[in-house]
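Omission of a single protein chain aside, the complex is shown with its protein chains in their original locations.
The chains carry the letters A and B, assigned in the order they are written, with residues numbered from 1 in each.
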Amino acid sequence: MSQSSLWEYANPRKFLQTTDSVLPWVAGLAAVTLVVGLVWGFFFTPDDYRQGSTVKIVYLHVPAALMAINAWIMMLVASLIWIIRRHHVSALAARAAAPVGLVMTVIALLTGAIWGQPMWGTWWAWDPRLTSFLILFLFYLGYMALWEAIENDDTAADLTSILCLVGSVFALLSRYAVNFWSQGLHQGASLSVQSGERMAMEFKLPLYVCMTAFALLFIALVLVRTRTEIRARRMRALLARDRMESA
Amino acid sequence: MPDLGKYAEAVLSSYAISLVLLAAIVVLSLRRAKKVKKDLQEIEKKVKSNG
Partner (left out) sequence: MIALLTRDIRLAIRAGGGFGLGLSFFLIVVVLVPFGVGPQAEILSTIAPGILWVGALLACLLSLDRIFALDWEDGSLDLLATSPLPMEGLVAVKSLAHWLTTGLPLVLAAPVLGVLLNLPEAGFVWVTLSLALGTPALSVIGTFGAALTVGLKRGGLLLSLLVLPLYVPTLIFGAEVARRGAEGLNVTTPLFLLAGITCGTIALLPFASAAVLKVNLR
């Protein structure tokens, strides 16, 4: 009983205690790296000879897009842990992560569309990557809506985790389907031009800092939100017990 | 401010909207956290005095 394992943190009270000390550091680091990365990328990098100054959008678009996907993966893992080991903190963490993932997806979509506008001449194009993120946006919405719709905490956790599992399979499937579907596009280069061409180090370094910043920001936000969910759940339990005893 | 040339609108609006969205999720998360923490403390106090 005394060996320390990662599963100890699955205990809600232990989670709150541990994150009490960890959270300020993660949040502080996130803020610092975000400022450093964005300032570096915005002010101290040259323009791309083809894309001009729009290349600066990459410091927002790529980290956001990466976190949009990583957030879903984290939700998938947390859902699996809930299904297998029934740790409440896991289910609550998945619920906590969804709005953050949603915001990342929206940022990826908007910056992607704005970035593409000078290239494509329109505010939106059914580029395979943008389209896939649009579908991911819908998956996030559905997941969050299901949590909201169900009263019983455990039922909601069960249903949303199964949805996350099934959704992940279909999200992957959609990615391939959308790539297949957009083969008919004749118009200009797709948004993946920035991952296709080799990036010079002067662009890559601030990009890595921004990617780290977004990851840290995600972690900090999920920690904050999971703590909130744990407390909210405890509140509901206390209210329910109180109601039963006074009845 | 670096010379953004003809893409100034695009770059500035991307940064503006991204920062606004990030600020929004941070502020909303922190506000809800504070509120729930306060509500929980109140309820725990009430339950302790009842029971």
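We take it that a contact is a pair of C-beta atoms (placed from the backbone, for glycine too) under 8 Å apart; a residue touches a chain by one contact, two chains touch by 3 or more.
Please read these numbers as outputs of a predicted model, since none were measured by experiment.
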| note | For the chain not shown, touching visible partners are A
| task | Decide which residue listed in A:90, A:117 or A:174 touches the omitted chain of the complex. | result | A:174
| query | Where the complex has a chain not shown, which of A:42, A:82, A:139 or A:218 is the residue touching it? | reply | A:139
| Which positions on chain A touch the chain that was left off? | 135, 138-139, 141-142, 145-146, 149-150, 155, 158-159, 162-163, 165-167, 170-171, 173-174, 176-178, 180-181
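Keep this in mind: only the chains that are shown with their structure count from here on.
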| query | So, what's the distance in Å between the C-alpha centres of chain B and chain A? | reply | 15
| query | Any idea which chain A residues touch chain B in the complex? | reply | 38, 42-43, 47, 52-54, 56-57, 60-61, 64, 99-100, 103, 106-107, 110-111, 114-115, 117-118, 217, 221, 224-225, 227-228, 231-232, 234-235, 238-239, 241-242, 245
| task | Name, in rising order, each residue of chain B that touches chain A in their complex. | result | 2-8, 10-11, 13-15, 17-18, 21-22, 24-26, 29-30, 32-33, 36-37, 39-40, 43-44, 46-47, 50-51
